[in-house]
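Some notes on the structure that comes next.
Missing here is one protein chain; the remaining ones are kept as they sit in the complex.
Which chain is which? They are A, B and C, in the order written, and residues in each are numbered from 1.
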Amino acid sequence: MKIDRKIDRKIKKYINNKKFLIGSCMLLVMVVLSLFAPLITGYGYDETFVGPALEPPSKDYWFGTDRLGRDMFTRVIYGTRISLISALTITSICFAIGVLLGLLAGYYGGVIDMFVMRVVDIFFSLPWVLIGLLVVVIRGPGLLSVVISLSLAYFPSFTRITRSVVLSVREQDFVIAARLTGESNANIIFRYILPNCFSALIVQASIIMSFAILGEAALSYLGYGIRPPEPSWGVLLQQSTNYMWDNSYLVILPGLFIVFTVLSFNFMGDGLRDLLDPRYKRAYE
Amino acid sequence: MSESMNQPIHDPILSIKNLTVVYKDTLFSLKKSRFSRPAVDGVSLDVPHRGTIGIVGESGCGKSTIAKSILMMTEPCGGEILFNGTGLDSWRRNRLAYYSKVQMIWQDPFSSINPKMRIQEIISRPLHNFFHLSSDEIAQRLHATIRKVGLTEDHLVMYPHELSGGGRQRVTIARALISEPILLIADEPTSALDVSIQAQILNLLKELKQDMALSMVFISHNISVVEFLCDSICVMYMGRIVESAPREVLVKDHRHWYTTLLFESLPNGPRPKERKFKVDLGELAVCEKGCSFAPRCIRAEKLCFESSPDLVEIGPDHFCACHFHA
Amino acid sequence: MIRYIVRRLFYGLITIWIISVVIFSIIHMLPGDPIQLMFGKTPNPERIAIVRSFYGLDKPVISQYGLWLANILRGNFGVSIVSGQLVTELVLPRISSTLLLTFAGLLFSICIAFPSGIAAAVHHNTWKDLSLTSISLILISIPEFWIGIVYMMVFSVWLGILPTSGYVSISESLVGFARIVFLPALTVASVQAAQTTRMVRTNILEIMRLDYITLMRSFGVKEKRLLNVHVFKNVLIPVLTQIGMQAGALMGGVIIIERVFTYPGLGLLMMRALQDRDYPVLQACIMVFALVYVVFNLIVDILYCVINPKIRY
Partner (left out) sequence: MSNTILEIKNLRTEFLMPNKRHLVAVRDSSLHVDAGEIVGIVGESGCGKSITAYSVLRIVPEPGRITAGEILFRGEDLLGKGPEELREIRGKEITLICQDPLSSLNPVYDIFWHFNEIFTAHGVQKSHAEKIEQIVGLLGTVGIVQPERKLHQYPHQFSGGMRQRVVIAMAMLLQPKLIIADEPTTALDVTTQRAIFDLLGGLRDKLGISMIVISHDLYLIAEQCDRMYVMYGGEIMESGRASDVFNHPLHPYSAGLMDSIPSLSFHQEHLNGIKGEFSSVFEENPKGCCFAGRCDRVGEECLLTRPEMREIEEGRFVRCLKA
């Protein structure tokens, strides 16, 4: 009973936060669209000449059609799949690597810290496009290159955040107390320090999701990422730019779709920050 | 290991001999090292079995460093610490056994417990780590301990943020006592609490000390709290013990001028009192050679700036480090 | 203070050095021999060997690296494999155009971000704050290349007031250059300004709550002065740090934007070099980017020292 009410209150707290609510609703729309893409549109994403080429938006073709008469709306919502899946993969990889390195650097300090932070600084200092470029130089364009390069580009932010939280948590008495209660280092890291990093990390994860979506789109746009015929958003926009003089809808509508998705994560991130970040909580205490 | 655990209790239970601790700068630290002054400088004290020693001093006098050294959290530069007749160097090889016998309570009940753990886990973790007990035994000891410190079963499933400061401090006390230690180190356990809660915690500690046959090192900046709880009191100034005596003696007949200053500084209610000291700190000067208190002392003479006084016995169990203690 | 800057400089040098090692090893790990590519389908082993030794590719890796590094330190990045020009000649003019674009963008963004961040913080929790934060939230959700395309469509295609591409150097015509650089810089600034606005706003709100502000308010200092003088300098400290940290992202944005506008900067050169597998040029571009990043952060560090007395003394 009591616990039920507690969970209730927690859910209510999240629902009461407007930014979080808007963000998660927007995201829900995108997830539903991408999951049920085949049910929502009757066309295949690579089906050519389902209608006349370069047809402006209409009742049948919501976002119009491209040069080969493919339905843009279908392509865009199939693009959502690619985008969300790759962003999720990138974020998880970044999270795993970044957090682990951050924990090691922050907890053990000394030489390990020096070494990890130098490496992290270097990845941080290279513009992410440059990292993408280097990866493409080595192993050619493709989804895997996108994942590798964006993971390399974004894991440092997790490391930095984890490390800074660990450094402040490590100095708190409860970590010293844990040592006195006989906890092993692994236990201290995973039971005492990591749970206290989570709120900051979750906020960061939602931000990295949005960065990953943007990054994937940009790399694909440059031709370093996902290649046609896969309907990645970057690819769509790349193909559409040639028609921007006469068929601006081909550029604007898919672009708005990206903005919508990224915005959902940014809204969620902001909401989570208000809910979880102790610096914001303090304002009301 | 079992040898040392089953040893009869040695009296004094803890004995610190000539302890010196110097904090070194880390290799890449930004700050230039200003002080090479040791944080603790040749401190010796004994904690008798079932006795309570109070350490009083102002911030930076090294009292917390002593606690850290006893708990093996800093490496002393010199001197030794014997617990139950065995040196800490041998205990270092067997930390778990040591920590099951020596426990600590912290100043800030908000930072000394993990906010992401339930109270029952916080309190019972030491049992999991120190002993191989069945879950029934653990539950039994858990319930016995929380009753001792005045918590209820309802508290067990809560998270720390649902408790007030006093409640949290009870949790830390329970965590420290669940492994049934024989020595408890308390580092300012009440200074973050409100006065009415402080009284409750002090009463609790006093009762527990009796019931569980605890020896205790109690560290505080507040003399009246120390007086309430301790059998004998050490006064520290800049890393050294300047005066130590049994409680009554120290309160009635303190000889060191720093002790006098501490007593004079205490607010004492509306009763106007003739004061021996006009406290004016000026800048806290550091005296390199002589008595470290000399720059602030009204009795300081040339001798005080030139040679540092030793801690000498001036009465039964009454030690004082002052050239002019008479 | 000098200790601090020397330390940061040292870190920066280490960063550049490690990047050089990384670049060197990547290029040597590559599949496809650039020399062979040079000669096309009919390789002549003797000539390949001559060219190989000309580029020093026949020596052991370590000495190749030493040679390479020594050359770089002398400012000699070699010769472009594709065009045969000196790499320095190719790269140098591009540096200035990229830097001009970056700093124009940064300047734009700072000029927009500080006033709007301050306004949002001052009118905290009102419609002004809400609209400013919403706009910046939307702006940071927009892909840089897309907003570039949209600007291009609006200003060049629909309104027809600005050129879509082409380049006029600043020495030729200031106005012409400004017309060229305006849209790319605006694109850089849009995203950057949104981020900085948010940073400025949260930091002001945070500092406004601190004790020393409350104390000065209790001494009767005017609210306006509290904000513009008392808070402002303290806000600069975290904001500068964060701008410095974002330098990498900023330059990444610049590279893409150069592509969108076919603006002849380093980024465009780099991408072309990648297509042509023109490794000397690629190396040089990456090194320059790393150098720019380090110098940028050094400037931030020096500014930081000037503002923060804790480091100065």
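The rule is short, and it goes like this: contacts are C-beta pairs under 8 Å (C-beta built on N, C-alpha and C of every residue); 3 or more make two chains touch, one makes a residue touch a chain.
Bear in mind the structure is a predicted one, so any value in this text is a computation, not a measurement.
Checked against the full complex, the candidates B:L14, B:L88, B:I178 or B:L262 give a single residue touching the omitted chain, namely B:L262.
Only one residue from B:Y23, B:F131 or B:F228 touches the chain missing from this view: B:F228. The chain omitted from view is touched by exactly one of B:L96, B:L133, B:M158 or B:L202, namely B:L202. Contact with the chain not shown here comes from a single listed residue; of C:P60, C:G84, C:G160 or C:G220, that residue is C:G220.
Within the complete assembly, residues 209-223, 225, 229-230, 233-234, 237, 307-310, 313 of chain C touch the chain that is not shown. The missing chain lies against chain B, touching residues 58-59, 164, 166-167, 194-200, 202-203, 206, 221-225, 227-228, 247-248, 251, 261-270, 278-284.
The rule we apply is simple: only the chains that are shown with their structure count from here on.
The chain occupying the central position, as judged from C-alpha centroids, is A.
The two chains most heavily joined by C-beta contacts are A-C. Taking each chain's centre as the mean of its C-alpha atoms, chain B lies 54 Å from chain C. A straight line joining the Cα centres of chain A and chain B is 50 Å long. Separation between the centroids of chain A and chain C, computed from CA atoms only, is 22 Å.
Shown for chain A are the residues in touch with two or more other chains, of which there are none.
Across the complex, chain A meets chain B through its residues 3, 114, 172-174, 176-183, 191-192, 195-196. Every residue of chain A that touches chain C in the complex is listed here, in rising order: 118, 121-122, 124-130, 133-134, 136-138, 210, 214, 217-218, 221-222, 237, 241, 244-245, 248, 251-252, 255, 258-259, 262-263, 266-267, 270, 279, 283. Contacts from chain C toward chain A in the complex involve residues 11, 14-15, 18-19, 22-23, 26-27, 29-30, 137-138, 140-146, 149-150, 152-153, 157, 206, 209, 245, 247-256, 259, 267, 270-271, 274, 282, 286, 289-290, 293-294, 297.
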